[in-house]
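A short write-up of the structure that comes next.
With one protein chain held back, the other chains of the complex are shown just where they sit.
By written order: A, B and C. Residues from 1 in each chain.
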Amino acid sequence: MKKIRVGVAGYGTIGQRLADGVALQGDMELVGVADLAPTLAIRALKEKGMPYKLFLVEGADKSKFDALDIPVSGMFDDLIKNVDIMLDSSPGGVGIKNKELYEKAGVKAVFQGGEKNSVADVFFHGYANYEKGVGKDYLKLTSCNTTGLIRSVDCLDREFGIDRVAITIIRRVADPGDYHRGLTNALQIDKAPSHQAVDLMTIMPHVEATGILVHTPVTHGHIITVVAHGKQKITKEMALAAFQKHPRIRVVSIDEGFLGNASLFKYARDLGNARGDMYEIGLWSDSIVETGDEIMYAINIPQESVTIPETMDAIRAACNMQTTREEGTSVTNKYLKIGKWKAEEQ
Amino acid sequence: MKKIRVGVAGYGTIGQRLADGVALQGDMELVGVADLAPTLAIRALKEKGMPYKLFLVEGADKSKFDALDIPVSGMFDDLIKNVDIMLDSSPGGVGIKNKELYEKAGVKAVFQGGEKNSVADVFFHGYANYEKGVGKDYLKLTSCNTTGLIRSVDCLDREFGIDRVAITIIRRVADPGDYHRGLTNALQIDKAPSHQAVDLMTIMPHVEATGILVHTPVTHGHIITVVAHGKQKITKEMALAAFQKHPRIRVVSIDEGFLGNASLFKYARDLGNARGDMYEIGLWSDSIVETGDEIMYAINIPQESVTIPETMDAIRAACNMQTTREEGTSVTNKYLKIGKWKAEEQ
Amino acid sequence: MKKIRVGVAGYGTIGQRLADGVALQGDMELVGVADLAPTLAIRALKEKGMPYKLFLVEGADKSKFDALDIPVSGMFDDLIKNVDIMLDSSPGGVGIKNKELYEKAGVKAVFQGGEKNSVADVFFHGYANYEKGVGKDYLKLTSCNTTGLIRSVDCLDREFGIDRVAITIIRRVADPGDYHRGLTNALQIDKAPSHQAVDLMTIMPHVEATGILVHTPVTHGHIITVVAHGKQKITKEMALAAFQKHPRIRVVSIDEGFLGNASLFKYARDLGNARGDMYEIGLWSDSIVETGDEIMYAINIPQESVTIPETMDAIRAACNMQTTREEGTSVTNKYLKIGKWKAEEQ
Partner (left out) sequence: MKKIRVGVAGYGTIGQRLADGVALQGDMELVGVADLAPTLAIRALKEKGMPYKLFLVEGADKSKFDALDIPVSGMFDDLIKNVDIMLDSSPGGVGIKNKELYEKAGVKAVFQGGEKNSVADVFFHGYANYEKGVGKDYLKLTSCNTTGLIRSVDCLDREFGIDRVAITIIRRVADPGDYHRGLTNALQIDKAPSHQAVDLMTIMPHVEATGILVHTPVTHGHIITVVAHGKQKITKEMALAAFQKHPRIRVVSIDEGFLGNASLFKYARDLGNARGDMYEIGLWSDSIVETGDEIMYAINIPQESVTIPETMDAIRAACNMQTTREEGTSVTNKYLKIGKWKAEEQ
């Protein structure tokens, strides 16, 4: 079977990981990545021997790349015309402009969470609404928090039915290595409801959601607490069993040594995962508590890498590679080795 | 009328503020404070010219105080026998030992949140169960988070009836100046349910409560999100109106410039409040959201000073100074100038 | 004697403290402060009952102040024409524009460190070059780090002669309450030499200076290490004796409990200092070490308040209130109660 040809626009925190993710998919070919300037990410690509071809977007100064002996394989157009689908992880607002180029070239595209919903035909989540993306040209992924949050809510919803959630997002304020944003000894609150609650309702329209978001001065993963109202009484045991079956949810506990978001980052590094990344969200079994007809729990969102699997799902849906949620997500999981440890344990 | 004579055991973060609080009460007399070693707090007392008399607890090395020319007014016993009531803000576990001395001397005492509930006859909150403390000998205050949390839940409960709350505590991990504890670039989760939820149920037994606590590496105030289930539908406007009437709740907004816990600390400093402290909890009007028959909102807990007013209330209750919640809290508020700005605004 | 009439432009972190500082000077009158918008600082002024008159700078929307019932005493011009000297703590770049108004009105001005040196006739430091500012119209203060650094270097220089310093500035990256800047889990290095080393050479041209600055994610005071080369061998004892005599240097030690910058902030709060501020720099006696013909030591810079005394000195110099360094600084010290504790100890 012919491999689906994929390009990546924007080789930043997300773009690098998208490229790595595509390169791992046995049925996809990474044609190349495009960027504007010789950032640290591009310099690292050079130092690694250019495993991916580099293309320059409009406005790039090629002489800067030449001065650093960084091989350039062409311009953005050269990349676009050689792919079936683009993954656009450009800075927010650039994707909508790039879309014109994609349309002209007749290529599909998946946009990241920073773009407005209107950029796409479908606001997409691999587990919650895969089928809506099948065969579509333009998909937009949910943001990192929403992606992880929906994994857990969709998981409970399919098993037991969920009709209402109230979330508290304890948001990491910067990624490791960020110097263009940060917060020092301060918590910062956003106006409620948080966009993640609103986005959840767009993806899962039968659920009523609200939430409050507080920024915290850390870099290794958001923590979200979820108060979910079930259509039936959901016990701790019922929730735990459902979460443990989900390939993209890693159930952990404080007793094992997972004391917080930094433990999960450390563990991913110790696993030897590239960049210390993790595709799964963490879910603390000892955070699950019942109250009335509600269940409450806490999850950890590895913000740099959590959307990569769902973006692979999006390619599969858009390009008709697999037409059902079960097939699409399981092929992605296989290539990214997600849930391997879980399967082996069982 | 004869003033109630008060002593303070433990001149640390809380003890210093208790002493300052008592000194402001027109119907109380601060007999003195007791501590073990010439800490920075004691050195500051000396540099200020010893506005409070200092007594030494057992185990103190008087020669260390002498070497620093710090006047000592006597031993712990000398303090105890000259007071009607002791405020015990000793390190956790010491209060229960001190209680023996208090019992022997026949003086009442109010313990802080670090002691076990069993140290006291009543687990006390000025607004939620004032009457239970009236005439009692030994009271234990709720901890800082619980004190502030209950203010807001009790406020809604008295107006509309509350039967269930689910809380997320975003906890500051250290006080400014702390070097004996801290967290660096990490969120840390505790086993659920948090003790604050459990404590709330002890004080307000008709409310079912649960919650998750996450420690964050900041020093200026906890933030708690509350999902409260009303006996009737509570709208944002209803909740806001109730909160605005409460003397110990300061309703603020992001648009005014209150972006988070650090804004409130800055504001208290700019107000000229001693130590940059604030007695009120902050409550963000733009955090209040409705979902189903629940109302959600976020509050800020100034951990160093929030329990001071309720401790003054406790003295009033225990010593029969005022026998009703309305009288007791309003006299405390008057002397601490709590709600003055609010009253003037109206 | 007629009091010198002073106005303050820009009621932010520095402006608030300048106003408070002027208000404490028995021989000065604070005519008022000017600002653009109803910030938290202005709201706090209102809540305190408007101890200072407020004037609006050009571009201010008076209706916003009216809506909050904040009394406005006039426009910026009304302030300027009623003062002898303006303290300009406007955001960087605004001072140079304001200068035109000051010149037109024939009033003197002292600018803060954010402006370019060319804004002023003299780049000023109360201890290092007081006489240069005497009778001058426009003075610019050294920045917070440079002000504190020069106090210590000038102190050694006058006693023993210093001809070379190499400094390392461990810079706090934001003030408490700042949300417009910050750094999370990162150290950030500036290109060397740091401007503070360059500025020191401008003020003390007989000293060769260089330095490296590293930003750190904390809010309570910079720490600077100084490697100073003496014209003669300076022992630890010699340096310590000199530092202990300086009214604006507070010699502290780790053994006393001063473990770092946060201890000094805590101590200032415990002293009851307004806003928890301190005018003195801290200097750790147990950081002083000798090597070859060099002496090394570490100081703490309370960035929000350290320049206030030297700005008061600047007023005294510019307005010919005192014409010598000894007289000018000692009157400032008297009114700000600087060195009082030191004097009493001796």
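Everything that follows uses one rule, which is that a contact is a pair of C-beta atoms (placed from the backbone, for glycine too) under 8 Å apart; a residue touches a chain by one contact, two chains touch by 3 or more.
Predicted model, so just to flag it, every value in this text is computed and none were measured.
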{"item": "Residue among A:184, A:225 or A:291 touching the omitted chain", "value": "A:184"}
{"item": "Residue, one of A:112, A:210, A:225 or A:263, that touches the chain absent here", "value": "A:263"}
{"item": "Which residue of A:26, A:59, A:205 or A:272 touches the chain not shown here", "value": "A:272"}
{"item": "Contacts of subunit C with the absent chain, listed as residue ranges", "value": "164, 166, 168, 170, 172, 185-193, 208-212, 214-221, 223, 225, 227, 229, 254, 259-262, 284, 286-292, 294, 296-298"}
{"item": "On subunit A, residues whose C-beta touches the chain left out of the figure", "value": "16, 39-41, 43-45, 47-48, 175-179, 184-185, 220, 256-260, 262-263, 265-267, 269-272, 274-276, 341"}
{"item": "Where the unshown chain meets subunit B, residue by residue", "value": "173-174, 176-179, 181-186, 188, 217-219"}
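Operating definition for what follows: only the chains that are shown with their structure count from here on.
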{"item": "Superposition rotation for subunit A onto subunit C, Cα-based, multiple of 5°", "value": "180"}
{"item": "Separation of subunit A from subunit B, taking each centre as the mean of its C-alpha atoms, in whole Å", "value": "42"}
{"item": "Mean-CA-position distance for subunit C and subunit A (Å)", "value": "47"}
{"item": "CA centroid of subunit B to CA centroid of subunit C, Å", "value": "35"}
{"item": "For subunit A, residues contacting two or more additional chains", "value": "185-186, 188, 217-219"}
